[in-house]
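Only a single protein chain was left out; the remaining protein chains are all shown in position.
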Amino acid sequence: MKRRFKPAYAFGAFALALTTVLAGCGSSSNSAATAQAASGSGTATASAPVQGGEFTYALATSPDTLDPRRSGLAVSVRVFGALYDTLLVRNADGSLGPSLATEWEQSDDGLSYTLKLKEGVKFQDGTPFNAEAVKYNFDSIIDPETKAANALALLRPYKSSEVVDEYTIKLNLETASQAFLGNLSQGMLSIVSPTAAKEKGEDFGKNPIGTGPFKFVSWSENAEIVLERNPDYAWGSGEAKNTGAAYLDRLTFKIVPEEATRIGGVQSGQVLAAETVPPQNIVALESDPNAQLFKTNTIGLPYTLFFNLEKKPWDELKARQAVQSAVDVDTIVKTLYLGTYERAWSSLTPGILGYDESLEGKIAPNLEKANALLDELGWVKGADGIREKEGQRLTLHYVDGSPNREKRNDIAAMIREQLKAIGVETEVEITQDIATAVYQNWDYDLYGNSQVNSDPNALSAFYHSTKESERRTLNGLSDPEVDKWLEEAGVEKDEAKRTELYKKVQRYISDQALILPIYVFPYTVAAAKSVQGLTFDPFGYPIFNDVYLSK
Amino acid sequence: MLQAIGSRLFSSLLVIVGSLALVFCIFYLLPGDPVLSMVDPTTVSPEVIENLREQLGLNRPFHERLLAYFGDMLTGDFGRSLVGSEPVLPKILHQVPSTLLLTAASALVAIVVGVTLGVLSAVRKGGIIDLSARIVGLFGISMPTFWSGILLILIFSVQLKWLPAMGSDGFETLILPALALGFVGAGSIVRMVRGSMLDVLNEPFVTTLRAKGLRERLIQIKHVLRNALIPAVTLIGMQIGDMLAGTVIIETVFSRQGIGRILADAIMAKDLPVVQGIVFFTAIVYVGINLLVDLSYAAIDPRIRRKGART
Partner (left out) sequence: MKTSAGAARRGAWRGRTGLGQAENAIRSGKRLRLASSDIPIGLAGIAIVFLVLCALFPSWIAPYSPTDMNTAAILQAPSAAHLFGTDYFGRDVFSLIVHGTKDSLLIGASSVIVGVLIGAALGSIAGYVGGKLDTVIMRVMDVLLTVPGILLALTIAAALGPGLRNIVLAIAISSVPGYARVMRGQIMAIRGRGYVFASRAIGAKPSFILTKHVLPNSAAPLLVMATLGLGSSILAGAGLSFLGLGVLKEIPDWGALLSQGRGYLTVAWWICTFPGLAITLFVLSINLIGDRWRDAVDPKRKGRA
């Protein structure tokens, strides 16, 4: 058995530790303030887990489907953690841990992995979990009939699998990929029951069956998803302390898109937990004696604005650098998020393998430099303050999607204001139809995106050049050197070498001013004081195995 | 009489068909590709997209699609939602009870407050009731529902913590939304009822009745009210329709389940099948209400009963 130890995950562990301390801090100050410590009211250092109860968890949007193979939304993955297990899990320190797979080995050529599977696991409909089940799962994902969504991208470059024996499976890949094993820990590659999937077909997403600690009861569209305890659960998952059946009787996900009502629901007791706390409420909740706040930073690609290199004048380095020097990201992040989000500095988030810390602090607002750069390019300020050259006004076509997710539209509004100072006219286009405007017409100068991912190979999807027939990347970058680094890093087994390659890529991106990194998204959950044992994996997804409600 | 009802039903049916065709046409002209909103183009190949288009029949000529749509509808197939492939009819039916409950509660508020205040203010003209009736009337039709809803939440939920700000279950969650929505209808109805009552009170026959020596109260209730209510009934029907439409905003503000909320989402997502389904449902309900209104004329106004309903 080869286990991978990744020593560079101090930040991830620190973040998780900090979170637990924060959650603890709130409650201990409460028990100090109120003089009734004796009644044994719930504090963070609670006693033995209490059996039973219903945990209501308010989600910000509705999951699209409960079939992990067909889902394209992160919110669905929050539910998957309760319904399903994955083959591997990502530990807090960044290493990979066993879940449904107990051991794993990579072949020397990197083209196949042999996994040993846990014995005695059953799906919630009684089907036994074994190598056949895993084979069915992965084959169905690459089968076009299934119309798999994000799962398909995560599973690449899977080709086929061989059932070696009942609890051993060999996964064959088309090409080597260091990201593959890590992806097996992502929620969208959860293992579904082959019997149920074959039987229900497309409707499996409304009647999911997995191996998780909770089984499906009902789904009331746009209202709630009800799960109940799976009494047969006995195999645990990853780092969860409780390896047996869950403590909770019922787990109900309520769907409440309106922020005020969602968070207000926790304060009024209508729900026990609510996700995605808006920044203005984070500040209030942190001092609320009756609530606790969980906050974990997500890893992957931070929310980043991409320049479209095919649009003039943004194909010129100096123009991009001018914008970089004019936008005051610190002010944006502090104003909109009130200090609760961290500013991003690179194309990767902190905590992921290969993150280049040296890039922190490299970009600072400098209006003189910005103005000088634009002057050099020949853009002259007109009467209304907007620069012109050869009869053309200097405009930046900034496209963003609606609704105003994570206040991204507001970022656009602030950047528009800031760019006025250097004579750039920003046209902000907010559209529902990003699919057409961005991914079909490529009609934008600046567009933002982010991605939750465990492996830095995610950079390939964004920065590797594309062939004619493929969908192009947001930058439209085509640099053979970057391609080489990404391809090598994709198959490099030595971690230190991989890290070096990814650092090269990040520095290149930074030097070429291809992007404006903005913020790292923290997953936040407001919860009642009675909620204990709630933890999160490094992606920010909640783990429900250990949760119990203290009296 | 029966024949008149029959002809009304027939023309109502024609009108419903027309409205469905209207919605279909509106969305047919829609720019943008619904298929691209359904799947994530980053992970799906062009062939799959083309297949989806074929499957949804988006490549067929306009008249074919229109006819196919009507044909499907007659068999109860309203298609599948473009977001999540759920069949449209069950999806709508599931949300209907909540909206109907809200509409009924709001209608109750509007009618009770509207008619009572309207009648009282006409009878006791110039007093404090008259003044409050006119204030309710004016503010009711001037306040946007999304504002009155938010104000109610601010006062009764955030500050006083008396009532919940969200949710669809239980009586408590119904109070604030019904008040917000019903207030508008109440305003309209007060104005109409008051005006109508005053008109009737000035009619010669009332003077005659008074001269005959009838008690004022009897005059008011039996004679004046019945006459005054006739035009008010039409308005009440229209107001209920407006309240049904108003659920789009109120359900959004109060996070309630209901077809109003799905409609808002469907319109944003350009989910044509769902929008068509909801319009169909709304049209039927609204036409039904108007039919009831027309029938109630016969009950209230004996002249109509005798002559047979005129269109």
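For clarity, chains are labelled A and B in written order, and residue numbers in each chain start from 1.
In this text, a residue touches a chain if its C-beta (ideal position, glycine included) is under 8 Å from a C-beta of that chain, and two chains touch if they have at least 3 such contacts.
These figures come from a predicted structure and were not determined experimentally.
The chain omitted from view is touched by exactly one of A:163, A:367 or A:430, namely A:430.
One of B:79, B:164, B:177 or B:246 touches the chain omitted from the figure, and that residue is B:246.
Interface note: of A:256, A:374 or A:414, the residue touching the hidden chain in the full complex is A:414. Listed here are the chain B residues that touch the chain not shown: 11, 14-16, 18-19, 22-23, 26-27, 29-31, 138-139, 141-147, 150-151, 153-154, 158, 195, 198-199, 202, 238, 241-242, 244-246, 248-249, 252-253, 263-264, 267-268, 270, 275, 279, 282-283, 286-287. One chain is missing from the display, and on chain A it is touched by residues 258-260, 264, 278, 280-281, 284, 331, 334-336, 402-403, 410, 413-414, 416-417, 428, 430.
Throughout what follows, only the chains that are shown with their structure count from here on.
Chain A and chain B have Cα centroids separated by 42 Å.
By the touch criterion stated above, chain A contacts chain B in their complex at residues 64-65, 72, 144, 147, 149-150, 152-153, 202, 206, 220-223, 256-258, 260-262, 264-265, 268, 270, 402-403, 432-433, 435-436, 439-440, 461, 471. Touching chain A in their complex are the following residues of chain B: 32-33, 36-37, 39-44, 48, 83-86, 91, 94-95, 153, 157-158, 161, 164-168, 252-255, 257, 261-262, 265, 268-270.
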